[in-house]
Every structure is written in C-alpha cells, then in structure tokens.
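I have a structure here, written as structure tokens, and I will follow up with some questions on it.
Missing here is one protein chain; the remaining ones are kept as they sit in the complex.
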Amino acid sequence: MEEMIVKKRGFAFYLSIYKKILIQDLKSKMSYRADFIISTFGMIMTNLSGFVTFMILFHNFPSINGWDYHHMLFLYGFSLIALTPVQCFFDNNWNLRFMVRSGDFIKYCFRPINVFFYFISEVFDVKGIGQFVFGIATFVYAWAHIGIPVTVLTIAQAVVFLITASLFMIALMNFSAATCFWIINSGYVMVIMFRFKDFAKYPASIFNSIFRFIFTFIIPIAFIAYYPSLVFVTPDDVPLISWLSPFIGVVFFWLSYKFWMYGVRKYDFTGS
Amino acid sequence: MKSLRRLTALTKAGVVESLQFRLGTFVTLFANLIYLALVYFLWKAIYASSGTDVVNGMTFYDTMIYLILATAIFNFLEMFIVWDMSRAIQSGEIIMHLLKPMRYRKYMFWSYSGSLVMSFILTFIPTFLVVVIVTKGAVPVGWNLLAFVLSLLLALVINYNIEMLVAPICLYTESTWGINIVKETIVLLLSGASIPLAFFPETFRKIVEFLPFRAVYDIPLTVLLKKNGTDSFDGLINAIVIQLIWCVVLTICGNLFWNHAVKKITVNGG
Partner (left out) sequence: MTNEAVVMKNVSKTFKVLNRHEGLKGSIKDLFSRDYNTVEAVSDVSLTVSKGEIIGYLGPNGAGKSTTIKMMTGVLEPTTGEIMVNGLVPFKDRTRNSENIGVVFGQRSQLWWNLPLVESFKLLRDIYLVPQKDYEEMLELYDSLVDLEPILHKPVRQMSLGQRTLSDILAAFLHNPGIVFLDEPTIGLDVSMKAKIRELILGLNKVKNTTVILTTHDMGDVDALCKRIVIIDKGRKIYDNDIDHLKSYFGSYRTLRMRLGDDSWIEQVIDEKTTDVMNVIQETQKKHKIKDIELQEISTEEVIRKIYEGGEA
C-alpha cells in the first residue's frame, strides 16, 4: 500500500482551476449567443437607466448636500466598479437556496477542494463586464473633472480601495445567501440587501445619525463607495474610518466566508 | 356562475399561499419601511440643497407621497409572469396549462389575483394610511380617491398586459433574465416609478407621454395628487381614457402575440 500523500492545494492551484472553469464556461456560453446578447443588452439598459435617473436628478437639482455634479458622478462610478465583482464572480449565491432545498448542494461536499470556492466558481456572470466598463468610464471622467492628481500613489490607492470596497457587497451577499441554511425561503433577505445597495451611490452624510450608524456598522453599504471615496474627494479631511475601510472590508469578508462555511457544516443535508 | 366559482377558488388559493410566507412578509414589510426612510432622507437632502420649495410644480411632500406610493404600487403590482412562464416552458409544464379548460392568459391573471388582493390589503392600504396621516392633509381626500382606485385597477390590467406581452418571448429564446431585466428597467424608468415624470426634461417627457408605461404609475398618482390637470373633470376623464385605450391596445396585441407564440409550442412539441 502506498504512503498517504497529503496533496497541497495553494493559491496558485485555485487560481489555475478557476481559470480553467472560466474558460470552459465562456466557451459553452458562446453557444447561447442570443442569450448572451440579450443579457448584455439588459445589463447595459439597467446601467443606462440608472444613469438617466442620475442625470434627471441633476437636471433639476445642481447639488446634493454639498456634493456637486462631478463629485456625485465620482461616487456613482466608484460604486459601479465596486459592485462589479459581486455580479461577476459571486452570482451563484442566488442559486444557493434552491440547491440547498433540493438537496443538490451536497455534490459540492465530495471534492477535495474548498466548498465555497467550488460552489462560487461554477458561475461566472459575463454581464457584469458591461457594468464595469460603464463604471470605469464614469469614474475616469469624474476623476479628471474634479482634478484629482494622477500619481502612482493615487492610482494605487484607487485600486486598493476599489477592491476592498467590493468585498463589502460580496460579504453582504454571502451573509444573506447563507441564511438559507437556517431559514426556509430566505430569498427575501437577499432581495432586501440588493435593494439597499442602491443607496451605496449616495453620500452617507444625507442620512440621520441612526441610519448612518446602520449603514456603517450593521448593513455597511456606506463602505461600498462613500467612505473610500472621501480619500479622493476630500483628501485634506479624510475621516479615520475611510483609512480603515480596507481592513474592515477584509475582516468583514472573512467573517461572511466563515459564516457561510459554518452553515455548510451545520446543515443536516436531509431531503435526499 | 360555475366559472366565477373557479376563479374565486384560484384567488383563495393565492391568499392562503401568501399567508404561509408570513415571516418573509413581515421582514419585507419592515425592510420597506427602512427603504422608505432612505427615500425620505435622500429627497430631503435634495430639496434642502435646491433652495426652493417647489420644483417643477412638485413640493417636497408631493414628491415624497408620489415616490412612496409608487413603491407601494410597485410592491402591489409585482408579478413574476415572465419567470413563471419561462419555468413552465422549460419544464414542459406549459403543455398542461394549455390543456386546461381555462385560457392560459385568463388562468394566469386569476391565479395572481389572490396574492394581489393580499398585498393590496397587507402593504398598500397600510402604507397609504400612514402616508395620509403623516403628511397631514398633503393628500387631497375626496372624489379623487375613487378615481384613484379606478385608475389603479386599470393600471393593474395594463401592467398585467405588459407582462403577458413580454413573457411569450421566452418561447423564442432562453434568455429569461435578459428579457425580464430589460422589461423591468424600461417600465420603472419610463413609468415614473423611480423618479416622478414631472422632473423629466421637456422633450424626454413629450416622448414618454406617448408610451403606455406612464399609465401604470404616473397616471394613478397624478390623479390621486390632482396634478397635471386631473383636478378638473375634463382632465380626469382624459387621463382615464388614455388608460382605457392602452388597456384595449395592449390586450389585443398580447392576444395576437400569444396566439402566434403558442403555435411555436405546438410546432416544437414543447
């Protein structure tokens, strides 16, 4: 009998597996060209409609709470980019409750790889790319008009803050999707979270202290755009919480992952 | 008489079903309240920044009432016909529906009526009462309420017909998500559900006037608030007639499209 070898699967392993699944997935999606085109069109329509709403608002009201047109645009673009990863990479969370309820979820538990990774890797949502392009365009336009200097530091900051900001929405989605391990028909939790995220594009300063508290500490959507944006928009007066937001993002994401995995371990897997 | 009993049976089944998800209803209701609070803060900040009390003929209270009730109508009217139909098509269940004695379009309408009645009682009426009480007289109370209910009923039929006009597209393509999202964004933007039509730039508004979507949200709400000329009898009749025309036009289009689409099922064998 051979020695039991403990096979190591590190970051590089997962990256290469993800890449392979992604390529295969894209190939098979190409065979549904009509669906691809209609979905992409739909995604562009959603973004366009959001943008039109935004423009109509500013057509009537030149500034909101001291935030002028270009500053609001910056916030808007920032939120669009930060909301892209959740759309592209974590969309399978929407299917979680159906899989768990039907018993199909168990198949993710038989492979020698991380269950969360395996589950999430199964769906890559191409449509998010449209949103990403839209967001980048808005972001760059606003960046230029506000006159934020283009230095290595500001660009590095933008990358770090955008990535960590995206972790907040991913974490919110993980948390709300994982409720299905305990609550039957918990779909409404996700729907509610996704409705709240619409407010990520507004400055949190418009809310009163109770809601600011909620959006900072309970449903932290203020971290998706508002707090990190302050680093760029008001560089002379950045609150501590903005600087801390990358760390909070990482911790929050990690907690959501743990919660998700805890749900898997505690679930009964009856129904088969 | 017999068919009426069948229809009410469907309604009753819908009521019972939506009662079973009461925890969800409760949480959703709570979340809606928070959501409304957010809308309130947003527009308060917007009006505070504008420096004037009246923008495009809308005061802050008008805008709030308009948007809150638009959300309430949205929750009330929300149907998942596109999803239901695509699922029925993919599972082949649609054939079973076509074999039933009741026409499919009619069947769908009445099986939704139960949850419509429930959400009208559970979410719309409470929201409406809260708005009337909180805004202390900003909502005109009189014969316009009656006109509003009538207009809302027509809006329901129009909304249902828009859904039924879009849903059969699922017979031609598998792209349910795409179709649904396109429909939803167009309806929400052009009906005035996300931002009152009064705020739209002049030319844009002119175009929207000729589309059916405003008959779902904007017309019932302007009737209620007595805006846009509906405080006069002629203006009111005008608004209702526009809704009626859209009802007829969309029903005819929907029927024609559905009959054409059904042939596709029989040709493909499901």
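Note that the chains are named A and B in the order they appear, and that numbering of residues resets to 1 at the start of each chain.
Here, contacts are C-beta pairs under 8 Å (C-beta built on N, C-alpha and C of every residue); 3 or more make two chains touch, one makes a residue touch a chain.
The shown structure was predicted, so the numbers you read here are calculated from the model rather than taken from an experiment.
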Checklist entry - Which listed residue (A:Ile44, A:Ile106 or A:Ile136) would be found touching the missing chain in the intact complex? => result A:Ile106
Next on the checklist: Tell me which of A:Asp68, A:Asp91 or A:Glu122 is the one touching the absent chain.
Outcome noted: A:Glu122
Next on the checklist: Take the complete complex as the reference. Which residues in subunit A touch the chain that isn't displayed?
Outcome noted: 1, 4, 6-7, 9, 16-17, 20-21, 24-25, 28-29, 103-104, 106-107, 109-114, 122, 182-183, 268-270, 272
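Just so we're on the same page, only the chains that are shown with their structure count from here on.
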Checklist entry - With chain centres defined as C-alpha means, what is the inter-centre distance between subunit A and subunit B in Å? => result 29
Item to check | For the subunit A and subunit B complex, residues of the former touching the latter | outcome: 32, 34-35, 38-43, 45-46, 48-49, 52-53, 56-57, 59-66, 183, 185-189, 191-192, 195-196, 199, 202, 206-208, 211, 214
Checklist entry - So in the complex, which bits of subunit B are touching subunit A? => result 21, 23-24, 27-28, 31, 34-35, 37-38, 41-42, 44-50, 55-56, 173-175, 177-182, 185-186, 188-189, 194-195, 199-201, 204
